[in-house]
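Only one protein chain is missing from this complex, and each of the others stays in its spot.
Note that the chains take the letters A, B and C in the order they are written out, and that residue 1 is the start of every chain.
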Amino acid sequence: MSEGTYFSKAELMVAQAAREIADGERVFVGMRLPLIAFVVAKRTHAPSAVGLFELGIVRDEPSPELLYTMGDTPNVAGAVWCARTIDLMGLLQRGDIDAGFIGGAEIDRHGNLNTTAIGPDRMHPDVQLPGSGGGGDIASLARRLIVIMPHDRRRLREKVDFVTSPGYGNGRGWRERQGLARGGPSVLITTLGVFRFVDGEAVLASFHPGSSVERIRAETGWDLRVAADVRETEPPSAEALRVIREYDPHGFWTRREE
Amino acid sequence: MSEGTYFSKAELMVAQAAREIADGERVFVGMRLPLIAFVVAKRTHAPSAVGLFELGIVRDEPSPELLYTMGDTPNVAGAVWCARTIDLMGLLQRGDIDAGFIGGAEIDRHGNLNTTAIGPDRMHPDVQLPGSGGGGDIASLARRLIVIMPHDRRRLREKVDFVTSPGYGNGRGWRERQGLARGGPSVLITTLGVFRFVDGEAVLASFHPGSSVERIRAETGWDLRVAADVRETEPPSAEALRVIREYDPHGFWTRREE
Amino acid sequence: MPGKIFSLPESVARFVPDGSSVALGCALEPAIPFAFAHELIRQGRRDLELIGPISDIAFDQLIGAGCVRGVTAAWIGNVSAGLAHAYRRAMEQGVPRRIEVHDHTNFTIAQALLAGALGAPYLPTRTILGSDIARANPTFREATDPFSGDRVLLVPAIAPDVTVIAAQRADADGNTHLWGPWGVSQEAALAAKAVIVLADEIVERAVIASDPNRTIVPGTKVAAVVHEPGACHPSPLQGRYRRDHDFYREYHAATRTAEGQSAWLAEWVTGVPDRAAYLAKLGPRWVALRDYGRPAAEVRY
Partner (left out) sequence: MPGKIFSLPESVARFVPDGSSVALGCALEPAIPFAFAHELIRQGRRDLELIGPISDIAFDQLIGAGCVRGVTAAWIGNVSAGLAHAYRRAMEQGVPRRIEVHDHTNFTIAQALLAGALGAPYLPTRTILGSDIARANPTFREATDPFSGDRVLLVPAIAPDVTVIAAQRADADGNTHLWGPWGVSQEAALAAKAVIVLADEIVERAVIASDPNRTIVPGTKVAAVVHEPGACHPSPLQGRYRRDHDFYREYHAATRTAEGQSAWLAEWVTGVPDRAAYLAKLGPRWVALRDYGRPAAEVRY
């Protein structure tokens, strides 16, 4: 790719998320950016990854057209398994699923996510959010969790108002004490940078082109930890951008904010 | 039917069992005689009864040909639901099933059945029997239980060696104490007579043509209780015999002992 | 038995009194019986307890119309367009009324309905241990797995008064074929006291019986069969019609205010007498969504 090729924040996030999927893995694929990340991974370095959709679909080839929801008819036609939600959730609870994607309205330094409600009283919220869907399950049960979120101080908070999807609770050992058998966030990809989780705590691993450690510190609601080898996030490859733009030609999901 | 029309013991038992099915009922149908009883009921007085087969089949019309097992291909073709065993067992546990049929190697006066093993030590049996199959479940969970068995002293015992399928335990109130939500045997149809259960105990209601209270007493391993209005079992109607012989033309199940 | 065939208004009038618990939208994003939700609104049902995993905008419409006392769900929003405004107004401002929420996840609600279908009192799970959902929903209990000593969450059974299933075809007895994702539809149907089927097509019993593995619920569980073509719009029905993505976006934009919500309901629900009129109002837009897809490979029984 030539220097200076334009890409959107969403395209960068998708390309980064795609790198988190290894070949042959079984991945719980959400909608929007994670779905497109799965498409990119499949068509680049992970041709035998398998995508599982919580409503009850397994695909070894991405749907041929852009999806607005996982239940769109093109996602069903050509699937290899169309089943029940509980069949897929059973695989997840068994530990058969390598990775899952989720997003959230709020996240804290330990990777706990809130998608339920903003405010101190869940039953009388300041802002009512949609809720868990399968997010709480994926966060609890997948072998590892990939989180994708917009980055600002009101979203990356010292403490979230409600833990919909458990991360590492208050730190190392918490998941085991709760009875969560495995998992936890491995990476948080935001609009500004990439965090890895070390001992149950988010550590900034890279800042996106155009962003910086200082900007991220200013936009993060907790005392930022920064990796010794922090560096700029690798830009999307030309191949990844080609796949993204082929799959989402009008930029419905990947060029929204531009 | 003219007096003296010949019928086998099995035909009499089938006709009696068919009378136990009311129209519109949902019935867990076993194989052999109960299956044919279901066919007779459907084609005579219970046209809208529904038959459920524990391997995962629901039929509102009997299979067009004689079955040797419930999984025979003619029992699947033309079914209205072909599902999983647990779907059917779920209906049973919910209390959605009106009646179930089972047989057994041994039964006691409280309707407890043994189909597991003869002898004092189940792990070193004198005679190893096949086991419960779904019998224990039907006896535990159907709204009422219809039992069909050959009649002799070694089978109708004071106490069975092993309770595979719980009846009334040691009598009234036992099922409730165990946590069994409902059910229990309503009738025991043998090769010699018909018993009804009163307060959790078998009471002879009728003796088949050719049998007698005294013969039944001699062939029963417990102290026989006899209903005040004991009488001869009603013979099969001409219509029932016609259906039985149409469905089992070679008498594979209904004229075995002749 | 033609005794099970009802019109949509009759099925609501007869089987869904005020205060009923109603599961619908159980296939998640597809096959949502919007026609049924709209008829509940037209008949002015009150104090309903809604049960379903994500519901897309069907629950939002019922909440906005004031039909709902409580919701047992994993997610209430607009899948392709964002938050659910009527749900927000109800929770944040009590407009048009306060509702009681029992938070679930997709897995816990699936387990609750499966327990209901199995006649089991509860299912034990390891999901959402330590989360605030586990604490906020008072129907859950934490317990110790006696086999391993591990912590487990016990999810109690849910048995809806009525489960509504939209499907491609059913016979007059209610034996129903549904293809495409089942989500939690089968558990919800088997767990229910009564099932109402909205069939895109009513077929002879022989069609159903030619392929009994395709049956999602047998007639013996079904109280009413309604012939209601196009019942799921704007959600899709596999092999019949696609999802109307724009409709969700338009609903989102139109319902930002309570007044907008009322106007939307007046236009699309109370302002049309029935589903046929609704589809006619959609006009060529509806026709353009029809998609009969490709045939499944042959199977012989």
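Here, a residue touches a chain if its C-beta (ideal position, glycine included) is under 8 Å from a C-beta of that chain, and two chains touch if they have at least 3 such contacts.
None of these values were measured; they are calculated from a predicted model.
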item	value
Displayed partners of the chain not shown (whole complex)	A, B, C
Residue in contact with the excluded chain [from B:34, B:166 or B:185]	B:166
Candidate in contact with the missing chain, chosen from B:34, B:56, B:193 or B:221	B:56
Omitted-chain contact residue, chosen from C:13, C:95 or C:207	C:207
Subunit A residues touching the omitted chain (full complex)	26, 48, 50, 57-58, 60, 73, 76-83, 86-87, 89-96, 141
Hidden partner chain, residues of subunit C it touches	111, 118-126, 141, 143, 145-148, 150, 152, 154, 156, 168, 177, 179-180, 182, 203, 207, 210-211, 213-214, 238-239, 292-301
Where the unshown chain meets subunit B, residue by residue	31, 53-57, 68-73, 76-77, 82-86, 89, 92-93, 116-117, 122-137, 140-141, 162-166, 169, 174-175, 177-181
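One rule holds for everything that comes next: only the chains that are shown with their structure count from here on.
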item	value
Topology of the chain contact graph, where touching chains are joined (line, ring, star, complete, other)	line
Chain at the geometric heart of the assembly (C-alpha centres)	C
Most widely separated chain from subunit A, with each centre as the mean of CA atoms	B
Rounded Å distance between subunit B and subunit C, as computed from the means of their C-alpha atoms	40
Computed distance of Cα centres, subunit C from subunit A, in Å	28
Inter-chain centre distance, subunit A versus subunit B - centres from mean C-alpha coordinates, in Å	57
Sites on subunit C at which at least two other chains make contact	186
